[in-house]
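One chain of protein is taken out of this complex; the other chains stay put.
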Amino acid sequence: MSKNGTVEQRYLPEISRKEMDELKNTVKIASQKIIADNIERMKRADPHRPEAMKYFDDIANLFGRRQQEIQAEKEKGKKVIGYMCLFAPTELILAADAIPVRVNSGWYDTSKLGDRVVPVEVCPVIRSTIGAKMIELSPFLEQSDALISVLTCDGMTKLSEILSDQQTIWGMNVPRIKDSTQSLRFWSDEIKHMKTQIESFTGNKITRKNLNEAITQSHRATKAFRRLQNLRRTNPVIMGRDAMLVNQAYTWDDTKRWTEKTELLCDELEKRAQQKDWVCSPDTPRVMITGTPMFWPDNWKLPTLVEEGNPQGIIVADEQCSGERILNDPIGVDEWSMDDMLNAISERYLMASTCPCFTSKNGNEDRINWLINKAKEWNVQGVVYYVVRGCMLYAMEYSRVKKALDKINVPVYYLDTEYTREDVGQLKTRVEAFMELLNARVDF
Amino acid sequence: MAGELIGNILILIVLAGLGAAGVISVIIWKKNRVARVTFLRFVIQAVGLAALFFLFSLEPSIPLLYVLIAWFAVMLFLGRFFCGWVCPFAFIMDIESVIRKALKIRYRLLPERLNTALHKGRYLILAVFLLLPIALWLIDPPPNTASAVMMARLLAGPFRPYSIIIDPLIPLVVPWTGQIVLGDINLSYPYISDIVTFIDTTPGQIFAVVFVVVTLIGAFLIRRVWCRFCPAGASIAAINKFKAFKGVPLLYIEKDEEKCTKCGVCKRVCPVQVPEVYEQKGGKIGTSQCMLCARCVEMCPYEDALKIKLANKPVFKSRNWLEPSINDE
Partner (left out) sequence: MDLGTQRVKAVVLKDDVVVGRGQMFAGFDPAKATEQAVNDALKAANLSLLDVNHFTATGSAMDLAPHANNTVSMMGADAKAGVFLIPQARTVIDIGAEEARAVKCDARGLMMEFVVNERCAAGAGAFIEAMARALEVKLDDMGLLALKAERASPINASCVIFGESDVVSLIHRQESKPEIARAVFDAMADRISSMIHRLGINPEVVLVGGVAKDPGFVASLNRKLDLAVQIPEYPEYAGALGAALIAATRAKGASK
């Protein structure tokens, strides 16, 4: 795989360096503006935003501090291993002293570029990632020395093929039936294989001690993460968007530092909760978002609409692989032997996942259970089922989710959209009508 | 007597051990919430061992009988709690596991099918243990009345319901009461006295050696290996199988379907590989394979997803074991 064109590109079109740079600059400038704008709006929504959010605002600039840090580490000889789906065992990457980063793209502009390679019917997350690759926009995608691509949905499967034009891709087969013994056996073989692959690529052996440390590290992160989510159970102390940004920042930030900063944020929020210092009126409808992942920075329109709408809502929970699914499940290690740690890792990544690409004896029941549990425990008043066009798996699961949530009397609104900014007006009407509906339910 | 001397030393060791265990458990209880239950279990097992030791080394016949009848009654209500928390034999197996963990040797699993086969086949093993005396009687009728009476007393042993639970443990707890010598080695080991008493020397000894190897070495590699065969456990389980006793087990594990994300931790950490906790959708976990050791409840990372209930009141719930209130120091 080379970038200088000695290898024929099977999918990606040939773009001249000049055109590429021009496009990259335009999109990059636009994107930086959007990042600044999103943060500005988040600041406006919560006039005395937690101090600790400053760090996350800083790290949220994808083209800023974190990019340079990774670059510096890379120069010191560290490897960067990117991944697309959450199934990539980041603990193994950490244990091999490499840097894990998630490389899914949330840029609207690049999805239009992706149209040159794949038809518009394809999920915009995929198209946008392809577009980002075409103009080498995404800092983390470009910095990745290798990519772990887990073949979850159809889009991801072919995306890995398309990206392999320019990058080293390690595919991981994921079994579609989640709860059978043979699936688990298959998946743990994949994990073990990934371990040897990471070891030979980075040249660092994953020892028992290293892995133990990595897992403990991720336990700490999960602890901080759960603490933050638990703070959102009561009257709102943090805007949903802020929390979502914190959650998502984990996928590119340094794990240790992220944990520290999140704990700091939680300390601050706990104080606020004690002082009964709520970010918005406790009557504000509490909303949960589920569905297609929403990636920073561009794809932030739905949370913005919910929290800036009139009437306003507040996002208290989500069920998205760009949100609370990132760190919700700890790795349940029984005995700290290499074998058991690997088993625990494979179970954590396969069985605890609620991705709709799975099915099991009872269908994707785990997801339903998650939603019901969250709805009850977080006092969710309404669920926004967010789907981007082309995301078949989420779209198809809607009927079941709706029925299940109807049973516990939580209204769901199905909202489908695209990677564009043009439909914000229409979405606004719908989101606001839904908030009004929730308000009306609160009143009676 | 050498036996008594050993006994006294043992008492001292047990007492000292109990004291140390108490101190350690308090420290660990404070520090490490994740492993609390495991340590609590060790403490209870040690206490159980001590209690049984004093019971057995006292006048054995009368008080023991009453105590054992009381035990039997408790067992009816608690199910296999005894297996998970008190049984001294299980204690030995748990200690073996601790040693194995310290040596960083990984455990092996019994194949799932064999495990389920054993789950059902335990009753056969129980039947063999119960029928063995009759078979021996039939094969080799005792020559005279005196020996017939002796034989009858021996035979009656396994039929006493408590006896099959507790009797085999006596040589384990009080080594000199059931001194079994194989070659030159004193093997005070559960069931061996039964085996060697009932079966004549050579086959009995082979059987006994096999037994020791299976349980001692087996338990080192496979967690709680004997519990999957154990006729005592099967007898407790069998009692709870009767319809009239369906509602009796006061102690049981309950699962909250909605809070479970099916991460599979419960299935993996279970020392006897019970699949039901994982597979069952929710509600009361109904399997006599489960020993109520609460390892799954302890390791379940979702708050309230699993709980142990005593008479419909939760005694112990699964926690978010990463809960923020713990300090790392």
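Observations on the structure shown:
So that you can tell them apart, the chains are marked A and B in the order they are listed, and the count of residues begins at 1 in each.
Definition applied: contacts are C-beta pairs under 8 Å (C-beta built on N, C-alpha and C of every residue); 3 or more make two chains touch, one makes a residue touch a chain.
As the structure is a prediction and not an experimental result, all values here were calculated from the model.
One chain is not displayed; in the complete assembly it touches the shown chains A. The residue from A:Asp46, A:Glu365 or A:Asp416 that touches the chain not shown here is A:Asp416.
In the complete complex, the hidden chain is touched by one of A:Glu136, A:Glu270, A:Glu308 or A:Glu436, namely A:Glu436.
Only one residue in the set A:Thr26, A:Asn173, A:Thr196 or A:Gln426 touches the chain that does not appear here, and it is A:Gln426.
If you put the missing chain back, the residues of subunit A touching it would be 310, 411, 413-414, 416, 423, 425-426, 429-430, 432-434, 436-437, 440-441, 444.
Criterion: only the chains that are shown with their structure count from here on.
In this assembly, the C-alpha centroid of subunit A lies 46 Å from the C-alpha centroid of subunit B. For subunit A in complex with subunit B, the residues that touch the partner chain are 178-179, 181, 184, 208, 219-220, 222-224, 226-227, 230, 266, 328-330, 332, 334-340, 343-344, 347-348, 351-352, 354, 360, 362, 365-366, 369-370, 372-373, 376. Put simply, subunit B touches subunit A in their complex at residues 101, 104-107, 112, 257-265, 268-269, 279, 281, 299-301, 320-324, 328.
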